[in-house]
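Complex shown without one protein chain; remaining protein chains in place.
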Amino acid sequence: MTAPTAPSTKINDDTGHDLKFQLIDKALKKCQFQQDALIEVLHTAQETFGHLDEEILDYVSLQLKLPPSWVYGVATFYNFFTLDPQGEHVCVVCLGTACYVKGAGEIVTRLEEEFSIKAGATTEDGNLSLLTARCLGNCSLAPMLTLDGEVHGKQTAESVIAALKAKTTQKAALEEEKV
Amino acid sequence: MNPTSLAEQAAQELQRQEQLKLRLFLCYSTPCVAAGAEPVKTALEELLAKQDLAADLEIVATGCMGPCSRGPLLRIKNADGEEQTFEKVTPEQAKEILLHSIANQPVETTALPADLPFFVRQTRIVLSNSGEIDPEKIEHGIARGSYSALAHVLHEMSAEEVCAEIKQSGLRGRGGGGYPTGLKWNLVRKSPAERKYVVANGDEGDPGAYMDRTIMESDPHRVLEGMAIAGYAVGAEQGYIYVRGEYPLAAARLVKAIKAAERRGLLGSRVLGSNFNFRIDLRIGAGAFVCGEETALMTSIMGRRGQPVPRPPYPAQSGLWGYPTLINNVESYANIAPIMQQGADWFAGFGTEKSKGTKVFALCGEVVNSGLIEVPMGISLRDIVFEIGGGLPDGGKFKAAQTGGPSGGCIPAEHLDTPVDYESLKELGSIMGSGGLIVMNESSCMPDVAKFFMGFCMEESCGKCVPCRVGTVEMYELLTRITDGSAMLNDLETLEQLCRLVQETSLCGLGMTAPNPVLNTLHYYRDEYLAHIQENNCPAGVCQLDQIPLLKLPEHAAELAVFKEEH
Partner (left out) sequence: MPVITLTINDELVSARSGQSILEACRDHDIQLPTLCYLDGLSARGGCRLCLVDVAGSPRLLPACTTEALENMVVTTHNEKIDRYRRMILELTFAERNHTCAVCVSNENCELQSLAAELGMDHVRYDYLNPELNLDTSHERYGVDHNRCLLCLRCVRVCDEVEGAHTWDVMGRGVESRVITDLNRPWGDSESCTDCGKCVEVCPTGALFDKGSSVAEMKKEASFLRRILDGREKRQWQR
């Protein structure tokens, strides 16, 4: 593996790639390159890139002077960090006790059927990631889920499917308009 | 700031509030925002600007008021101190309420009755500021006495006296274990070391529990003050709050609160004009239930894989970076300031002989009034579910109350009159836990509930020790067999033996308590398990039971399509 080139030498290219590395650099400086801050740095990287690929992990491991396997081990231990890119839209269904008792399991099954993906996966067109969580702490709204970070309470399978369809087709419609 | 200027600012802020004709408290915690509190706030603010009323009234975006299922909640308080609370408020209703109240006319929207058991049966110590203050405005907290306990402690008491006071109050750890807080503080205080740490455990992972989130979101300064007092008492200058990654709002509010407190000299160096220095840093979890275990939480703070380490040595002897560390739950810290303010004897006046004070519960599931409640220890489960919670909706029949999350158990109807305290719940095979209380009706199948929790533990096991890593998977397999109809009677025996093994030989609390939901439901609802296995019947009608035991295959073989084709 070759070390990634120092990102600060280049300014923003087409993808904003180097700009994103600058954000990691900022986080690294903020924690004064302390090894104990690995999780904070990974949080920043996950937020900036949406996932942690090999290049990012290698960069973090070099900068914090930690063994690569150590960084990889930490990144795969925690649920928040994903090694694969997420879909355009992210739907997280809460499977906490209160939501489960009120039928959240059924919602997940219906969503899996509707979009032909397993929970935890992303649709092939990269439009939707269906995730589950163990309690998001909004038990009085059970069954609840979040759609792109927005909290939706007291849901049914139908209402979620309708909301998701609206989200995914919205984008398609916009693209058609452009054409 | 010094104690005098702190008192001055409190008086000043109180005076400002008293001069207002009307104060509108809008619950702005996550459930109410999800229910539509945002448009209500916008509507009120627009009206305020349009009618130029800013001098007469203020809108306070508060933390949680309690009855979350009735949100968005709006409470008004006029100059005479009279209060009215409104549920499920729409922007139109909110405007109407504001206009009529300011003109001293009767409000058309019906308010919640003031004597609603949900409100009057509670005792609010930890949540006393929750729903009363804007958590992002430190002045609001100061006006209600925030940091006055810290000022008193720093200038009037020795570290030893503080520990003695906490010990005398009888406060016990609110994270679930129930270890006497004062004893723990004394252990850390007496550990000789050049450096010590104070840690607040806000990694509330139990599904169905959100007390700590609400405390951190609704009154962050209460937690910070408790930690600072703890720092002074044990001789630590650095504190960490570990907040669960799923709670971004709590983290954001704590960051703001820390900054605001540091700016005023309530945290940082030379706190409140004393010689005591105390810094608090925030650590955000990244989604791992096991990090709620204290040793795993500390490895996570140090940026590593959140795996527990064997105890002893206990954190009080060797914790963060090998230094003595005091680790308590967020709710425990939230109890500290009231104890120091009003005295250990006052606090010990609440609760039972062995369990003092109050406990915050997240009441949810099949119950009319779900939400956040704080009740004195020793209250009966029946009072919580049927008085405060208003019973089950749609005439549902009470089957069980689940406490303690995946480490706890289900309490059946015949034990509804049990007082809620650490010992009684333990006797029933459940635990107090962090305070999730989920009510279930007849449509919940107990083996299925046990399987649900086992699935949770299986996914959250860190993988360090064999009994938990493999045992949870095997227990899950056995429960799957029971719920899909392919179990034999001897599987039940295998399951019970495995439960005992995992309970007794696992490394940390996660594994030790993972079998609790199984053992507890086996104890109270054994007939349900037997119905699944022997009669191929799920009494609650949840399980499909469409599989058959492997050993029974021959007698069914003729009915199976696969075999028909082959023959």
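As written, the chains take the letters A and B, and residue 1 is the first residue of each chain.
Here is the rule we use: a contact is a pair of C-beta atoms (placed from the backbone, for glycine too) under 8 Å apart; a residue touches a chain by one contact, two chains touch by 3 or more.
It should be emphasised that the depicted structure is a prediction, and the values quoted were computed from it without experimental measurement.
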For the full complex, contacts between the hidden chain and the displayed ones involve A, B
From B:201, B:335 or B:461, the answer for touching the chain not displayed is B:461
Of A:25, A:58 or A:88, the residue that touches the missing chain is A:58
Subunit B positions in touch with the non-displayed chain are 288, 290, 305, 309-310, 312, 458-467, 469-474, 477, 494, 497-498, 501, 504-507, 512
Residue positions on subunit A contacting the omitted chain are 1, 54, 57-58, 61, 67-73, 76-77
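Simple rule for what comes next: only the chains that are shown with their structure count from here on.
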Cα centroid separation, subunit A vs subunit B, in Å, comes to 26
In the complex, the residues of subunit A that touch subunit B are 35-40, 42-43, 73-74, 77-81, 95-98, 100-102, 133-142, 144, 151-153
Within their complex, subunit B touches subunit A through residues 30-31, 33-35, 68-69, 71, 204-210, 213, 245-247, 283-289, 300-306, 362, 364-366, 370-371, 402, 405, 436, 438, 440, 444, 449, 452-453, 456, 459-460, 462
